[in-house]
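Heads up, one of the protein chains got dropped from this complex, but the rest are sitting where they should.
Going in written order, the chains are labelled A, B and C, and every chain counts its residues from 1.
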Amino acid sequence: MRIGFIGLGGMGTAMARNLVAAGHTVLVWNRSPGPVAELAAAGAVSASIEEAFATGTVLSMLADDRAVTERLLDPAALAAAPAGALHVNMATISTALAERAAREYAERGLRYLAAPVFGRTEAAAAGNLTIVTAGEPAAIAEVQPLFDVLGRRTWTVGEVPAHANLVKILGNYLVACSIEAMAEATTVIEAGGLDPALFIEVLTDNLFPGPVFAGYGSMIGKRSYEPVNFRLPLGFKDVGLALSAGQERNVPLPFGGVLRDAFIEALAHGQGEQDWAAVAETARRRAGLA
Amino acid sequence: MRIGFIGLGGMGTAMARNLVAAGHTVLVWNRSPGPVAELAAAGAVSASIEEAFATGTVLSMLADDRAVTERLLDPAALAAAPAGALHVNMATISTALAERAAREYAERGLRYLAAPVFGRTEAAAAGNLTIVTAGEPAAIAEVQPLFDVLGRRTWTVGEVPAHANLVKILGNYLVACSIEAMAEATTVIEAGGLDPALFIEVLTDNLFPGPVFAGYGSMIGKRSYEPVNFRLPLGFKDVGLALSAGQERNVPLPFGGVLRDAFIEALAHGQGEQDWAAVAETARRRAGLA
Amino acid sequence: MRIGFIGLGGMGTAMARNLVAAGHTVLVWNRSPGPVAELAAAGAVSASIEEAFATGTVLSMLADDRAVTERLLDPAALAAAPAGALHVNMATISTALAERAAREYAERGLRYLAAPVFGRTEAAAAGNLTIVTAGEPAAIAEVQPLFDVLGRRTWTVGEVPAHANLVKILGNYLVACSIEAMAEATTVIEAGGLDPALFIEVLTDNLFPGPVFAGYGSMIGKRSYEPVNFRLPLGFKDVGLALSAGQERNVPLPFGGVLRDAFIEALAHGQGEQDWAAVAETARRRAGLA
Partner (left out) sequence: MRIGFIGLGGMGTAMARNLVAAGHTVLVWNRSPGPVAELAAAGAVSASIEEAFATGTVLSMLADDRAVTERLLDPAALAAAPAGALHVNMATISTALAERAAREYAERGLRYLAAPVFGRTEAAAAGNLTIVTAGEPAAIAEVQPLFDVLGRRTWTVGEVPAHANLVKILGNYLVACSIEAMAEATTVIEAGGLDPALFIEVLTDNLFPGPVFAGYGSMIGKRSYEPVNFRLPLGFKDVGLALSAGQERNVPLPFGGVLRDAFIEALAHGQGEQDWAAVAETARRRAGLA
């Protein structure tokens, strides 16, 4: 297929590269030129956002609501899209923005899918993402071959695009809650004179297998938060998305309030460049161990 | 081996039955006679606590600190134990009581191991528990053949018995935190018009496999909390053990405060006979969905 | 003085009326015409925002950040103001907006004061407000005669306008915390079989005198939340302002997280038209008393 791809951060770069490798013609755009050159060397085509939209099928992986609003709801970009063009937004954005995007695209005779992903950059590079999508079934069928390149599995959660974002936001909320729970538990373990890494090993052996507990647990148990895969302020942004999603639906989120404070405290202590798992240090600091 | 086994609740009954089936001579005691008769029919020997202790090797699985204090620190029972007798306490008790028990046993020339377990009654019946033990290595070696009957794996976390209880208490804390996190997340999902069971299916497919998220998640996603495997007040008791373990080591546990309130609220709404996973209904009630 | 007054809600109407009564010529504007007619009958002059700004001295009392942004940062309005015109913003707005307003006014050669107030509509009607102002001393001196009409006392907290908003926001935060604290305490009292109104009477007799504890305490103790002086969603907005003020300065606010959830839960239970003191019902509901 001939497609556009907008947003070449760590995730987007790995994803676009896989699409190129699978034989697709990929017109890529990014705010800064470095990643574009890198992708072009791998066979992609450097393009403007308008050119990307002109292909009729655009995937995007931008950083946040602000970037999505600026780039993908830009009237000039949308004007460049042929009638019925399909945009697949794979970023983690608010459900409010997803609802607005779906509405504005429909008003212009364009089609919009939400398809956020679970998985970090290694999973993206390995074509091993979990994709959660929602929207018009025909549109999903159209890009399923692209999803098959990018991910290990695609979950369709209905026809309302914002619902896919809701699943992604609350999924990340579960991850953040798991990090905080392990932080608190390992701090008691450490204060009690036991090795937190051993505790994590026992718990992930059977009760809590899987990448979240084993992966973040290992980082927390060893207090080793390198390499930085997902910066702490981005994690804080995602906690904010969950709190907003709850607030808009009148759902109190008491764990979310605790998470909010833990992230703010980490930022107050200069942890803004660390991986979000390092928010676990907040629990140690409060216990006088840091 | 000829051993004593004290405490025949759901867990203890399944465990003692497996020990009998493995060919051991098991002298069983329980506060109420029903389970004793049941075990005797399966080949166990009905006994007094003193007779159980007189075997020199006693396993116990009692309900809580109070029961352990009454039965296992009872001077008459301890007086019946031969010098060097070994008691293996497999219950979930406080670290404070474990420390006291270890001290009192040592003063009397007796030996004490902590060996709490992870797993519910099905796991106990299948000999599939995860056993976490701590204490004198020679004593552990002595009862390892019994542990091999009862569990799939034994983790040794050092020579201080209370450390095994600490692992168990904080492990249960992670379970309780996971239940609350899923409760909050699925409530937003439900309020957003999506199926919570689908959300749980997506999340446990890859990020959160394993018995806690899949098992409790399924109950929460479907709002189906039967059969009652672990009553809500027992879960509340375990949250209290974690809060105490934190307090005694000067570790704040903000998620623990949230859990405490969620359980109290569930009890205030008459959920005392339900499975502890049903504490998830608190989140729905707060959102006006219940 | 000849002045403009923008925003005739309950507070603004009472304030503008006092300024008219004190002999000032007051050009009033409001989004809906009813209050304008009422004020005109009392001697005020109906005007456009531009006419109000043309007086060179404008006081405003608008509902929230959005209204302030639309009306008072409107280029047309600002263009109508003579050089050096002074705007006194008495609304409860975010410090971020106060900072932006001060900057934009300065860029246009206009002057900006923040002067939020403590006190409800009765205090406004009685000219009994507590005014907290910040900004250029000469500008404050210029409008001090107006403040003397409106309030019992003016506190000047420096030359940075946003600082006055910070005092107001955190002051309201103390009020919201006091309401929640009384709600929790009286719920235990009620569950314990004692009369909450008597408890409030004992506590406000000596330890907690003053309008917040006596006033809101009386409402909570008697569970009588009429008349509605300050609607619950406005209180929720103010809690949000405090949380944002904390977040922007890296200050965790754990009580704020609790308040946020209590207000959301009240909204989920249909309390959106009640006085914000009625958020106290959340505590009773959680305890199974409602």
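Please note the rule applied: a residue touches a chain if its C-beta (ideal position, glycine included) is under 8 Å from a C-beta of that chain, and two chains touch if they have at least 3 such contacts.
Just so it is clear, the structure is predicted and the values come from calculations on it, not from any experiment.
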{"item": "Chains on display which the left-out chain touches in the complete complex", "value": "A, B, C"}
{"item": "Residue in contact with the excluded chain [from C:Ala76, C:Val188 or C:Ala290]", "value": "C:Val188"}
{"item": "Touching residues on subunit B - with respect to the absent chain", "value": "246-247, 250-254, 256-258, 260-262, 264-265, 267-268"}
{"item": "Positions on subunit C where the hidden chain makes contact", "value": "95, 118, 130, 132, 152-153, 155, 157-158, 160, 162-163, 166-167, 170-171, 173-175, 177-178, 180-182, 184-189, 191-194, 198-199, 202-203, 205-213, 242, 245-246, 249-256, 258, 261-262, 283, 286-288"}
{"item": "Subunit A residues touching the omitted chain (full complex)", "value": "254, 261, 265, 268-270, 286-288"}
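In the analysis below, only the chains that are shown with their structure count from here on.
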{"item": "Partner chains that subunit A and subunit B have in common", "value": "C"}
{"item": "Gap in Å, rounded to a whole number, between the CA centres of subunit B and subunit A", "value": "37"}
{"item": "Whole-Å gap separating subunit A and subunit C, where each centre is the average of the chain's CA atoms", "value": "39"}
{"item": "In subunit B, residues with contacts to at least two other chains", "value": "254, 261, 286-288"}
